[in-house]
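One structure is given below, encoded as structure tokens.
This view holds just a subset of the chains, kept in their places.
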Amino acid sequence: MTPYDGYHRRTVPPPDRELTEVGPGTPGGEYLRRFWQPVAFERDLGDTPLRVRILGEDLVVFRDRRGQIGVLHLHCAHRGTSLEFGIPLECGIRCCYHGWVYDVDGRCLETPGEPAGSRLRERVVQGAYPTHVFTGLIFAYLGPPDRRPDFPMYDSYAVPGLRLMPAATFALPCNWLQVKDNSMDPVHTAFLHALSSGYQFTEAFGVVPELDWMTTEAGMVYIATRRVGDLVWVRVCDFMPPNVHQFTREIEDASQAKSASRPVVIRWAVPNDDGQTTNFELAQVDPAWGLTPAEVARPGFGQSDDRPYAERQRQPADFDAQSSQRRIAVHDLEHLASTDRGVIMLRRIVRDGIRAVARGEDPAGLGHGKIIRTFTQDTVVRVPPAADPDEDRRLLRATGRDTVNSR
Amino acid sequence: MTPYDGYHRRTVPPPDRELTEVGPGTPGGEYLRRFWQPVAFERDLGDTPLRVRILGEDLVVFRDRRGQIGVLHLHCAHRGTSLEFGIPLECGIRCCYHGWVYDVDGRCLETPGEPAGSRLRERVVQGAYPTHVFTGLIFAYLGPPDRRPDFPMYDSYAVPGLRLMPAATFALPCNWLQVKDNSMDPVHTAFLHALSSGYQFTEAFGVVPELDWMTTEAGMVYIATRRVGDLVWVRVCDFMPPNVHQFTREIEDASQAKSASRPVVIRWAVPNDDGQTTNFELAQVDPAWGLTPAEVARPGFGQSDDRPYAERQRQPADFDAQSSQRRIAVHDLEHLASTDRGVIMLRRIVRDGIRAVARGEDPAGLGHGKIIRTFTQDTVVRVPPAADPDEDRRLLRATGRDTVNSR
């Protein structure tokens, strides 16, 4: 290779538009719209409306006094005033400017300045999206009405002994796909997270787990296996297309054999637009941990832009690593390695889904009303080491795949 | 209508460029330039120049030591340094960089670094606009010099017993036309202003006045008539093209018959550029009210972006309703109603003016040196009610039109 070769490497090609664009009518945007997407936590919805931006659309989220949740286009169908200044009523929301009222489904209920007997309101529609509230998280469906899927139910929503709770939300000023790339990239945890915890690189560095990736009914998983004497700790995390992943919160100490533990965190990376992403999390919490809702809702270290730049430089974390891959990461400039196999698979799943939707087909991951099986877990199994290191690595991988397959 | 139809209604067409663009050479910009436009209050002009942006042009306003007001292009004709850093002289303004001096009419008076006897200055011109100061408000004429109109004099500038004073100025981050739409939209006062004063909607809501609109010599008026027993309160407000309107400040209690009362506020909505507008007001003030100039200059409640977002959500006012109709309101998405007849008429007057100018003709509203008759007033007349409600509404409208016609 040529040293000091910056002059010949300075050209920055455009991002992969098919994979990264999210606006109305774009291939990626139409794909993402085929799934229910979180738009806000109920806890953030007071008695005034909440203005949000989702998939490049400006929307208002509100709860009327009957408790119905509405997700409407932001600008009033009458003359465009923002409904963020509207007043939630017993039924629907009233625009502040001329008092027109819309129900949560977009029907116009009143045009009070019009003469008695006016039937104008029958011809007026405010853009609206169906909503579904699950565990305090408000989802909306922004796709074509005749393709509205059932709300997908992952098996991880019900775990014996644990309680599913609303957890954190935090935003990154970058495209959603690089946020999701990170979910199938377990190697980064050995570096970035060691750094952010103050760990120093040493000669002994590099106890990276044995890694593997598999496609599953739900999407895909990564499997990280680590040997601890006669025991093997198997850690599995899911990616569920288009933009969901889940992982276990706790670090296993692997001191004894143990069946699958599933205190998962489920995280959606919702595009606000091409260059801004908001994460929403639900979490399975063990009541024995004694966490308050506020504690469960707190973002993890370094997930959001809440630290001074000097500290972010010394202890970089997820926010810094992901959001600094340019506003929209440029795949053409990447040098993908064997550890990026998960990222490659994830992008393939997304691209396949985008193209399926473009062809008029259903994308993978809709669930179709059945409980969706997922695989996230920490499991410790007794598997004595193989004779030599290469053989043992094969054994670790086989143990990992068996763990997923036997679930 | 189809509920939850946001997917089919999400496309946002572009604004009506003919009506909303204000820059040099645009149809709307050339129309607005045929009228004297306010650029600043004298009270805001100290001994340093004032940088302003008017109709998409960067300008400097200053007063030289002789008291002449200059409105010049911002950037010096020599090498472009901003004259906001210039020094007002006995006559004209000196650029800070090389000391060139320009008179208020743009003539170059000095190029002091040049050799004695240099005639360079005779070939140098700084772009300048004629000015006219009226009641402490500085107007400039940015149009073609050979079409410069007389400064228009409205009959409301002189009202017996009242004193015309400089009043408020405040800016909105949106196009000028939606600010002006509001002036011929009296229905909003029953909703928006009831809201901002904390009024709650009730069953009895909807005592909207009987409304009417008429074209006039000056432009157009709205007429709001309300019955109070045997009395009828007639409220009239003017729109004077291209971007002026006036209204009475006080709310009539209509307890007895009363001839026309005209304590008007006259308000110009001056485009800074396509997406920003500055209002300037003059007001007729009754000396008996004992208001100080600072009190007269104070913007009304909710006219400017000076309140916290949470308060604006709970008590939305004009600033919020107008500026949130998108940066430039999109007429193609509107659903205009019978109460929008005034808005429709106003836009028609503006479009007619734009097209007249495009054809090389004079637009309506120039005045041509005559006092311009306007109609803003509160009048209370004795008119016993008609037999039935529909008949009485016709009577109210007839009373309103008579009031305007008999002025």
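Structural remarks
Residue numbering begins at 1 within each chain, and the chains themselves are lettered A and B in the order written.
Everything below uses one rule, namely that contacts are C-beta pairs under 8 Å (C-beta built on N, C-alpha and C of every residue); 3 or more make two chains touch, one makes a residue touch a chain.
Everything numeric in this text was worked out from a predicted model, so none of it was measured.
Complete-complex copy count for the single protein sequence, taken from this structure file and not limited to the 2 chains in place, is 3.
One rule holds for everything that comes next: only the chains that are shown with their structure count from here on.
Averaged Cα coordinates give chain A a centre that lies 48 Å from the centre of chain B.
Touching chain A in their complex are the following residues of chain B: 1-11, 178, 181, 185, 187-188, 190-192, 195, 201, 205-206, 208, 310, 312-314, 316, 320-322, 324-326, 329-330, 333-340, 343.
The residues of chain A lying in touch with chain B in their complex are 24, 33, 48-49, 57, 71-73, 75, 77-82, 84-85, 87, 89, 94, 96-99, 103, 105-107, 111-115, 118, 120, 122-125, 127-130, 142-145.
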